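Reading through the structure tokens given below for one structure.
Complex shown without one protein chain; remaining protein chains in place.
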Amino acid sequence: MLISWHHTNRSELNELLPEAIVILPIGATEQHGPHLATGTDWILAEAVTKQAAQLVHDRAARPLVLAPTLPYGASDHHLPFGGTLSLTPETLLAVLLDLTRSLAASGGRRLLLVNGHGGNIGICHAAAAAASSRYDVNVAHLDYWQLARDTGDTPVPGHAGIFETALVLAQDEALVAERHPRSEPLSGPAIDGVHSAESWRRIDGYTDHPERATTEAGRIWFEQLAGALGDRLLELAEAL
Amino acid sequence: MLISWHHTNRSELNELLPEAIVILPIGATEQHGPHLATGTDWILAEAVTKQAAQLVHDRAARPLVLAPTLPYGASDHHLPFGGTLSLTPETLLAVLLDLTRSLAASGGRRLLLVNGHGGNIGICHAAAAAASSRYDVNVAHLDYWQLARDTGDTPVPGHAGIFETALVLAQDEALVAERHPRSEPLSGPAIDGVHSAESWRRIDGYTDHPERATTEAGRIWFEQLAGALGDRLLELAEAL
Amino acid sequence: MLISWHHTNRSELNELLPEAIVILPIGATEQHGPHLATGTDWILAEAVTKQAAQLVHDRAARPLVLAPTLPYGASDHHLPFGGTLSLTPETLLAVLLDLTRSLAASGGRRLLLVNGHGGNIGICHAAAAAASSRYDVNVAHLDYWQLARDTGDTPVPGHAGIFETALVLAQDEALVAERHPRSEPLSGPAIDGVHSAESWRRIDGYTDHPERATTEAGRIWFEQLAGALGDRLLELAEAL
Amino acid sequence: MLISWHHTNRSELNELLPEAIVILPIGATEQHGPHLATGTDWILAEAVTKQAAQLVHDRAARPLVLAPTLPYGASDHHLPFGGTLSLTPETLLAVLLDLTRSLAASGGRRLLLVNGHGGNIGICHAAAAAASSRYDVNVAHLDYWQLARDTGDTPVPGHAGIFETALVLAQDEALVAERHPRSEPLSGPAIDGVHSAESWRRIDGYTDHPERATTEAGRIWFEQLAGALGDRLLELAEAL
Amino acid sequence: MLISWHHTNRSELNELLPEAIVILPIGATEQHGPHLATGTDWILAEAVTKQAAQLVHDRAARPLVLAPTLPYGASDHHLPFGGTLSLTPETLLAVLLDLTRSLAASGGRRLLLVNGHGGNIGICHAAAAAASSRYDVNVAHLDYWQLARDTGDTPVPGHAGIFETALVLAQDEALVAERHPRSEPLSGPAIDGVHSAESWRRIDGYTDHPERATTEAGRIWFEQLAGALGDRLLELAEAL
Partner (left out) sequence: MLISWHHTNRSELNELLPEAIVILPIGATEQHGPHLATGTDWILAEAVTKQAAQLVHDRAARPLVLAPTLPYGASDHHLPFGGTLSLTPETLLAVLLDLTRSLAASGGRRLLLVNGHGGNIGICHAAAAAASSRYDVNVAHLDYWQLARDTGDTPVPGHAGIFETALVLAQDEALVAERHPRSEPLSGPAIDGVHSAESWRRIDGYTDHPERATTEAGRIWFEQLAGALGDRLLELAEAL
């Protein structure tokens, strides 16, 4: 069974929530280079989640309830480039804990955060951990793009590079503006786990080669991601 | 000119924001009785805002930029009824101030909050006041349903009663479940400005007579509201 | 019955609070132009409240308990003019929720906030809403100057203009310094619900024509306000 | 020179604040046994401060500006006894830092906190330290009753015991209800610096022998305290 | 060069910090089953860090400065088992941001967090991200036990299981109490990224087979970990 929290009423939710997995897509509204829509992260997180849920809901061991997508995330590192509406990590943590508290108060027991923005990783992890002990709700979190790695044939996601640009093209080509070739491969910090404002400035706020993205590649990747997320949903419906 | 923040890129936003009015619809995801979709408040705030902006953008003195709707609000008073995902007022204040801070950092100078939920009134007012002095952004806020009062022929809005139910029917009849007649008129506190958990319990979490709502009335009210909001947008494009 | 919380002891309060309405005047200490005392907002809120309570307490359906006036409010928008001691909205919200929490812990069930400062409106509303669900206390809030509107024959209140200046003259003429004529009518934002630091700068931090205020007009308005607030107290003693 | 902040206007304050010492009395509204007014702490802090300022202002090296008394303090430990309106320490710290921030923004450079409540000691100290580095304001704080110790012939202050009861009797005998003899000396923790809810319960929320307090002793002690505080004001006017 | 921040003075630090990498070990004080010392996480994070720094400091491209180990972390999920001193994630985030703010104020530009506790992962990530944009400090973070995975021949770390028990035995056998055989392999959630209080209760707060840990294995693993961390330090001295 698949339903959107906001499209149904309290009667149905009061019945479903004790058994259901609630899925909350979370993204960001932030600069994605001069070419890509600022809503990329939440638009993709929402689209992949919906597609995955459509694919598997009738095989899932539990009802799936989609909560309204949170379109804002922790994007302070993108503020210097403009076009960014960011929550501080303190605020984002409070938001996620408030929502989990509400879920528990409404009888819910299981939550999955599907995250679409690198800057949210830490807070999603921290909120999931805190909510599990504070409200006794089981919380899973995943970054949708990490599922791409498992398939083996997509490039490292990056930010506003070929990966995201292709996925957005596959959603709606109007969300991508003209892209100019970059003369050489560009990337963020070479060492995992390094955060640096300077390294973002150096690459003008986006990675690798968005100009090489195609709608066709985006469609393939999107289906791979949705499929992988669907498999994870089936697993979680058993395990959570 | 009318554009969605999330559908465009930083280049365009960096050009538009110094002159534009940014419009942020804000609602709630909360119980609306046994019959009405929990997303009512944000769905209506967003729909009225979009329609109003469509109506007037080519006559407005400034570009209109629609920010992603915030689907969560301060709904703690609805938690006892289930089906509610609420932010505390502390968190909602932080969210709105973070977004206003971001707007200022991105070069924006004017913000309009279009609120769709009674429980957000105070925080919208406080956030607008604080943001104007903290970030030197001009901020206006309004509750879309207050515009209905000015037209004279809609009932007092209430919560999940005839007014909201009709407006939602006009959006999508699938968002409204079967409604049972109530034997007598029911209402919240008779005196304005009174907040009481007991009074919500007494009326089972919704006001007046949702069973009397019709799709047709909803369509009329919706057009009235969108028209009135459009007029306000034109005024604000001059004044803000 | 009418008593001040701070003038009596715990024994009497423990007896009274389960039945009483507690009334908390709240104002601000902030610049009121070059001519008017910075304590205007809390001095007037306290004076009107006391007079109203005196007028009606022996007819009220519940005991009235006056809490100590909170002389500080959310006045950040007045800081640029000097003479201002302001709480951020975050702090004011915390103060009001702490006091409501204490009221509940002390056995109180009903609170009325009588607000004397425009900058507090949003937080009073938000605190009242939050307290009603967080501590199950019934909370009403009102802005004393809104009662003037109902009487029909006072001007729009403004800030440090003819209305407040006259009311303060009627309290104590020593609290008003020499006033110079302004050459033309001045006002804040023409559209309700707009917050703008620039608009305060434009009018030098005060509205309309304080130089036209008279002690006599102040006395008349004061009695009207106290009478209207008294009537509201009688209503609330029934309804809260 | 001596003036109340709230009784004068921004023009005068803008002139005075760069040179003046601003004095902020702070107390509490909390249970003081079955016999003593809950406003004791702020009423006494305010009274001693006013009297001291009257005594010395014309000899002081700087103008003295009295800010409105803060009638609420950190009294959570008294909540179990009723009659208490308390701020958490987190909130009180925020209040004092907000006020100091405002003072600095208004051109003030020197602040003295005159504290009347034991539960505020820590936060006054912390706020003074933080404000001095955060806003570069020089801040002194003192507990008015500590000045009594220096005179040698008053008893250890205690809470709602002979000391405070006598001082309140000297202010207004109506603020003290009938007192019953206690069969034996009672006190709080014997070791300084120990905080224990149990020890407050053991002594029913007040110390020693309030029934032995007399108006006459209260008058003598009050004059001693005011004199000592006056001397401190003269010192601080040189040193701060 | 290798020095401890707390063992040297401001003169030396003011010279070193603009060039140095500051390393902050962070752990937890929390239950580690009935057998293992509660200080395990910070003791190991500190020991591995010190050993790694000793191994490589004379080859590192930058001076290494060890900050005092933070012995408390986010361990709320262990509170139900006793023996746990935990910070909420909100507090831990504030601590790390305060320390990073201080580092920047003291002239530092590069920070490495070496984390020893699974519950800190999210907050370390969030704090590193926030600090990099808020204070323009480059921040790297790593979990020391993740380095074990790279070597290939250590088991999945777990909590208080064979891995940590062996490492602590190698530090000091007195920190490990008698261990009883468990009848079957036990583990936490099978799916990565799931947080559940129930799953901790099910395994009595510790994973796998601590009774199989040996001092000898601990020594080997410790050297592997220190070597791998040393290599990472050399990399970061180039890249950060």
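For reference, chains read A, B, C, D and E in written order, and residue numbers begin at 1 within each chain.
In this section, a residue touches a chain if its C-beta (ideal position, glycine included) is under 8 Å from a C-beta of that chain, and two chains touch if they have at least 3 such contacts.
Everything numeric here is computed off the predicted structure, so don't read it as measured data.
Student: In the complete complex, the chain left out here touches which of the visible ones?
Tutor: D, E
Student: In the complete assembly, which of E:L2, E:A61 or E:V95 touches the absent chain?
Tutor: With E:L2, E:A61 or E:V95 as choices, the missing chain is touched by E:V95.
Student: Touching residues of subunit E against the unshown chain: what are they?
Tutor: 4-14, 17, 29, 31-39, 42-43, 67-72, 75, 79-88, 90-91, 94-95, 98-99, 102-103, 105-107, 174-175, 177, 205
Student: Using the document's contact rule, name the residues of subunit D that touch the chain not shown here.
Tutor: 74, 76-77, 79, 88-90, 93-94, 119, 121-134, 136, 138-142, 189-191, 193-198, 232, 235-236, 239-240
Here is the rule we use: only the chains that are shown with their structure count from here on.
Student: Return the chains shared as contacts by subunit D and subunit E, ordered by label.
Tutor: Joint contacts: the list comes back empty.
Student: What chains, if any, are shared contacts of subunit A and subunit E?
Tutor: Both subunit A and subunit E are touched by no common chain, going by the contact rule given at the top.
Student: Would you kindly say which chain has the C-alpha centre located farthest from the C-alpha centre of subunit C?
Tutor: Using the mean of the C-alpha atoms as each chain's centre, the farthest one from subunit C is E.
Student: Give me the C-alpha superposition rotation for subunit C onto subunit D, in degrees, nearest 5.
Tutor: 180
Student: So which of B-C, C-D or A-B matches A-E, with over half of the contact pairs the same residue numbers?
Tutor: B-C
Student: For subunit A versus subunit C, what separation do you get between their C-alpha means, in angstrom?
Tutor: 46
Student: Using CA atom averages as chain centres, what separation in Å is found between subunit B and subunit C?
Tutor: Computed value for the inter-centroid distance: 28 Å.
Student: Roughly how far is subunit A from subunit D, centre to centre by C-alpha average, rounded to an integer in Å?
Tutor: Computed value for the inter-centroid distance: 54 Å.
Student: Send over the residues of subunit C in touch with two or more other chains.
Tutor: Those would be 79, 88, 90, 94.
Student: Quick one: label the inter-chain contact graph as line, ring, star, complete or other.
Tutor: If you draw each chain as a dot and join those that touch, you get an open line.
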